[in-house]
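Here the complex is missing one protein chain, while the rest keep their positions.
Think of it as A, B, C, D, E, F and G in the order they're written, each chain with its own count starting at 1.
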Amino acid sequence: MTVDEALLHLKYKPFEDLGYAKVDTHRRIRQGAPEVIYGAGKTPEQIEGIVSSMRQNGTKHILITRLSPEGAEALSGMEGFEYFEDAKAAVVGGFPEPDGMGDILVVTGGTSDIPVAKEAAITARVHGSNVVTLYDVGVSGLHRLLSNMELIMSASVIVAVAGMEGALASVVGGLADCPVVAVPTSVGYGASFGGVSALLSMLNSCASGVAVMNIDNGFGAGYYANMINHMGVRK
Amino acid sequence: MTVDEALLHLKYKPFEDLGYAKVDTHRRIRQGAPEVIYGAGKTPEQIEGIVSSMRQNGTKHILITRLSPEGAEALSGMEGFEYFEDAKAAVVGGFPEPDGMGDILVVTGGTSDIPVAKEAAITARVHGSNVVTLYDVGVSGLHRLLSNMELIMSASVIVAVAGMEGALASVVGGLADCPVVAVPTSVGYGASFGGVSALLSMLNSCASGVAVMNIDNGFGAGYYANMINHMGVRK
Amino acid sequence: MTVDEALLHLKYKPFEDLGYAKVDTHRRIRQGAPEVIYGAGKTPEQIEGIVSSMRQNGTKHILITRLSPEGAEALSGMEGFEYFEDAKAAVVGGFPEPDGMGDILVVTGGTSDIPVAKEAAITARVHGSNVVTLYDVGVSGLHRLLSNMELIMSASVIVAVAGMEGALASVVGGLADCPVVAVPTSVGYGASFGGVSALLSMLNSCASGVAVMNIDNGFGAGYYANMINHMGVRK
Amino acid sequence: MTVDEALLHLKYKPFEDLGYAKVDTHRRIRQGAPEVIYGAGKTPEQIEGIVSSMRQNGTKHILITRLSPEGAEALSGMEGFEYFEDAKAAVVGGFPEPDGMGDILVVTGGTSDIPVAKEAAITARVHGSNVVTLYDVGVSGLHRLLSNMELIMSASVIVAVAGMEGALASVVGGLADCPVVAVPTSVGYGASFGGVSALLSMLNSCASGVAVMNIDNGFGAGYYANMINHMGVRK
Amino acid sequence: MTVDEALLHLKYKPFEDLGYAKVDTHRRIRQGAPEVIYGAGKTPEQIEGIVSSMRQNGTKHILITRLSPEGAEALSGMEGFEYFEDAKAAVVGGFPEPDGMGDILVVTGGTSDIPVAKEAAITARVHGSNVVTLYDVGVSGLHRLLSNMELIMSASVIVAVAGMEGALASVVGGLADCPVVAVPTSVGYGASFGGVSALLSMLNSCASGVAVMNIDNGFGAGYYANMINHMGVRK
Amino acid sequence: MTVDEALLHLKYKPFEDLGYAKVDTHRRIRQGAPEVIYGAGKTPEQIEGIVSSMRQNGTKHILITRLSPEGAEALSGMEGFEYFEDAKAAVVGGFPEPDGMGDILVVTGGTSDIPVAKEAAITARVHGSNVVTLYDVGVSGLHRLLSNMELIMSASVIVAVAGMEGALASVVGGLADCPVVAVPTSVGYGASFGGVSALLSMLNSCASGVAVMNIDNGFGAGYYANMINHMGVRK
Amino acid sequence: MTVDEALLHLKYKPFEDLGYAKVDTHRRIRQGAPEVIYGAGKTPEQIEGIVSSMRQNGTKHILITRLSPEGAEALSGMEGFEYFEDAKAAVVGGFPEPDGMGDILVVTGGTSDIPVAKEAAITARVHGSNVVTLYDVGVSGLHRLLSNMELIMSASVIVAVAGMEGALASVVGGLADCPVVAVPTSVGYGASFGGVSALLSMLNSCASGVAVMNIDNGFGAGYYANMINHMGVRK
Partner (left out) sequence: MTVDEALLHLKYKPFEDLGYAKVDTHRRIRQGAPEVIYGAGKTPEQIEGIVSSMRQNGTKHILITRLSPEGAEALSGMEGFEYFEDAKAAVVGGFPEPDGMGDILVVTGGTSDIPVAKEAAITARVHGSNVVTLYDVGVSGLHRLLSNMELIMSASVIVAVAGMEGALASVVGGLADCPVVAVPTSVGYGASFGGVSALLSMLNSCASGVAVMNIDNGFGAGYYANMINHMGVRK
């Protein structure tokens, strides 16, 4: 593609204008590639409209994030709809066969971080990655993490999810050889300031090989980890 | 490697105790792999001691970051020493042949962001990536960015470096298909708060596929981008 | 008017003291010019009292902002009352004929920014401007914005409404030749800190020709854009 | 211009690539229109290079902002160069004849705010506006402001520059009928937090018709006020 | 009283230990002087217990602050109990005859600041001051304030209550000759940050003669203004 | 224990994997030593499961913190279960005989700080310390504190719990000879910012011998004070 | 004076326009009353000009605050000039005879707070108050404060100056019967954040009768304390 074509492509890149939203493909335009709907603030009718539009354009797997249980209830009749309450996410059309380079390992510091971790895991799976999870391995009890060294050493990418002091990202970053995607969570109280403490910890990580997402952004981490996991596999 | 071996390896992993520092290999233990010295707060004598120790252990390429011009002056007699003043970085032993999947593109919003960009570029190069740079393409003049669409579309990973409002990461993230590593810089004045404005922008990016580094952390971005660029090439 | 007259005018400028409020005209005292009631924290009875007082003074068009659906319900019997639920605003007496220099373009980054945009649009319309809207054109999908270049190039003033990283203001400011009024919104989560991220982005915009309003202040933006749109038309 | 033309124009819009900077015209491409160089962080040689390039392209009036006295000294031999030390700004090629709708009034709260005010005034003048100034009229001595009511009532646009508590913008906004561009300054100590106090005051102004610039951004305010002052005059 | 007596007095100063509270007299121990109960977080039974204890010790006038309507309902049977819903305050035993030097003037910027103003007014009254109020005279409409210059010039102390940008304190401080007690309120939205904007404005007031209370601390302001109003009258 | 044994111990240290949690012993592995369950975000079934698992491992005293009244209701049938509503804590299996060096004194600034103080007291008691409490002795009425000098002088460790300005820690730290564990609370309003004011006060204490816990972290303070109180008694 | 006269007075209130400053009398216009020059950012020539202008208008005592030693050196030849280096303040024309109600007591927490205390003391003295000082009586050694109870009990107003945790204001507020003016200082390190910790402590003081000034604002405190000390004496 020449530059002129790229530019004109930018203008004529297809999107469907539904009035309240311009449904487009932020990503590669391939038949059947997964698409994502940010469910927060959309009515079930709007979501259903967007799903229809996507399916007509050949999308096979659709991820809906930040979907409330009430919204999921209303959409539960849709063909191929599956809701994951913990993660507040739904998938329409199931998960594709994993075709990434290796496994994505999703680890959490505590039990309360699991919903964010599950959002990351589902996002990565719907985009074609195999995901392994390891929950409640915070750094105050290192033996829980060290007992699982083989998972850490064999992962292709690691998503580290932690609230409170967020030290998990640094410890995992120091143990692993692969890229770590760190997600601070709003878990904690007092001086955790809704995730700011964990966010700052992760940004200041003394371990190289750690990049950071917004607080509670499990989707972003799963999406990013999946991109890395497909380097050299798809382009 | 079994888990028990991994654990014992953790304990017996070689590091040299120089008193003021424990020189170890945070990364893969391969003959000749690059090592990094954080130069800030170390005397030229200390740095020289660490370089010697590394070379005896077979390290061929050594990166020294945050090295002042005075420090560089004092070290300039070392064999194979080269200083990059803009980036406040030095390399001992030159750069290896690039062996990554593709090119890393480093873009900046303005002229003042160039030092951070150069730190990222040198870091990536010393670890084995080819780097292409594109400076001063901030979003207030989109035509400068759009004129270079082919660089964006052909990159393997993009490092986006910007201060002030940091919007570059979102725009590049929306245009590109590859992972973007965003680095906020402390460039700006007033309500930029030393890089906080750009940092928040990048964390809140509406584009998927953007992960964030600490303010002015060019090294971290170059290191991370290089890791991604070697996925599927080395393990 | 001499200065002495201006001063005495300041003192004798008419306002009606209703006890809980001093209803005055912050703006030009012209027969029929629109007036604004800040509805938050006022009872329907109080609002009705103020509207009556205004009408007796010859005001033809009255805007009520931050009015809850319950408040609107209670006031729905008033003659000429129309409620816009999205914008949480009501107009009494309809909209005047537009008499500005050109069109005001109101753009939003996402769907969730629409309520703030609508508050801006209604405010501008009730003060005599024609308004064109363009929603969900955030910078992560530039083609949605570039497809609408003619709206941007032909606007008299642009109101840019965005949450999250607020980059829309900079991009629009770089594309347009006219003044841009930027409104950060509290849309987002985590490190968006209730609109602080977007606010800082807009204040630090690298594009010239961008001025900023308080977070979620659609009214202020519509009012300001309308003032600009009437420069050289009215005084 | 059609949309396709606009898009291609975006790509082919002329800019000169000087390596360290991409000199382009952020604004309307008219022969002789003023151009601006942000002087901070540029060497005198770089500035001279950019000035040469601009002049060859027919620019008659060039503004250099944030220029240190040392930089000005080094550039003082350039033809038509004039330095304004207070404002840390220089103009090459003098000021054009004012052709705006009316006068821009620049007011300051105190004496220490004058440098920012002067940057605003010079910026507006070099773009073709007549500027009137009124210094040290902070709200703690209202009589100083009220003695100058005729300036306030007759201005086309007002730039209000204030540090500390920044209340000047609200008071002027309440007195005036025209748009007010508010610039917080970093003047103050203790809990003024480098201009944050004034910035927040201005964003929360209870007066309608006030828009806000970044802390100490005199240039932005002058530029924006000039845009408004030319509405209906040029397009 | 000698120092030794003062010290022993500190130890033996009477307080009644009710288990959940140590009811003491923070202030002068005079028969009949008013006492204050901070109602938040106390049950009606606890409050009733404290009131009984105070009355037995000869207290004639008792102020209860931060008392919810439900709490007031439960206490409404107490002899001499009067509840002021706006101010969320109750008085038991009525108000004493004013015996201060002059009048305390309580002014507010807007209608929403009235509850805090009323808490200040009731506090000052129960301690023996006459109070005059002037509401909704924010600086965006100076004529409302200037029309009441005689109140400002004749006050003994002024309590200035304002949210949003809090400029009222500076303007009143500049107009008046007497001490001003400034109370920021949490009224506002967006960048008012729950009263922080007004607080910073007041701390940075360019007017001399302004001291500041905590956000929404009407009680503190009324108490402090009353102290000043009794200087030279009581000791 | 040799280092190798310690390392392997780290790996093989027993924990029971219940899926949603890895129940382990963060602390000394002694038969009958108390264990702690952080109740927030766990269902009664999960808590009951963990309690069962602990008891089977020989734990005699179990503390459950941050347990809601509803949760306590559901668990009330468990043998040996006792709920302390103020402290939102439950103990299963009662308290052991105190075997510390001396008494832990828990003091609070006000009545509203009592719940945090009680969490500290219960935590210390279940781990084997005797606890003495002294409530509502804030520094604005020093006589309340000075009347209790013998408690202060005879304590082994003091836990100082205070919100608002948190000055209690400094005053107690200056009076006492023993270590003080300071706990800021979120009690207050306005510029107390949810406990930040008290937290900063305590961190900046001019008294030596004061260490600080997270806001509202009564558990942490009780645990830490108990550790100190057992120095030289147990190891 | 009638209101109309007051208003016109506001306009015609004399001030001398020196170009860079509008020298006016913020305060009562009495022959000989003290005037204040804020020295920061003014050249010795400008200060000398203002002093001359004031003297011609009959001002007997002039205070210059925030005056550097260099500035003082340059002004040292002026008749009646005296410089107080600690306080960075100068007085021209000496101090008047004290004519207040009683003594103002200025207390500090530590030695480093003395400069701010001295600025307060000099300000109060030049306006006609007698001042007593008590330094280094921070709350970590209560005996230093309690040994001076008679000073506290006999003061007319107390100025409490403290950095770090700022608890002095609360303790003094609890001991004294008179109004306390609290001044946080920027003394401290780490989490004192340049005076923010002390500022928050003082705003959240649990003692009634404490009002707060900006960080390091000794002038404001001395001015305010003097106003209170003259209640009932002058009007």
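General remarks:
Please note the rule applied: a residue touches a chain if its C-beta (ideal position, glycine included) is under 8 Å from a C-beta of that chain, and two chains touch if they have at least 3 such contacts.
This is a predicted model, so every value here is computed, not measured.
Only one of the listed residues, B:Leu146, B:Leu199 or B:Ala221, touches the absent chain: B:Leu199. Residue in contact with the omitted chain (choice from A:Thr65, A:Ser156, A:Ser170 or A:Asn214): A:Ser170.
Considering A:Leu67, A:Val181, A:Ala207 or A:Ala221, the position touching the chain not shown turns out to be A:Ala207 (whole complex). The omitted chain makes contact with just one of the residues G:Leu63, G:Leu146, G:Ile215 or G:Ile228: G:Leu146. The chain not displayed touches chain A at residues 109-110, 138-142, 164-167, 170-171, 173-175, 188, 190-193, 196-198, 200-208.
With the whole complex as reference, residues 9-13, 15, 20-22, 24, 26, 40-42, 184, 186, 194-196, 199, 214-217 of chain B touch the missing chain. Residues of chain F that touch the chain left out of the display are 1-3, 6-7, 10, 26-28, 36, 101, 146-147, 149-150, 153, 156, 174-175, 177-179, 181, 199, 203-204, 207-215, 219-220, 223-224, 227-229, 231-233, 235.
Convention: only the chains that are shown with their structure count from here on.
Across A-F and C-D, the chain pair carrying more C-beta contacts is C-D.
A centroid comparison over C-alpha atoms places E as the chain most distant from chain B.
Centroids of chain F and chain G (each the mean of its C-alpha atoms) stand 45 Å apart.
With centres defined as mean CA coordinates, chain C is found 37 Å away from chain A. Residues of chain G in contact with at least two other chains: 3, 7, 10-11, 26, 174-175, 196, 199, 203-204, 207-208, 214-215.
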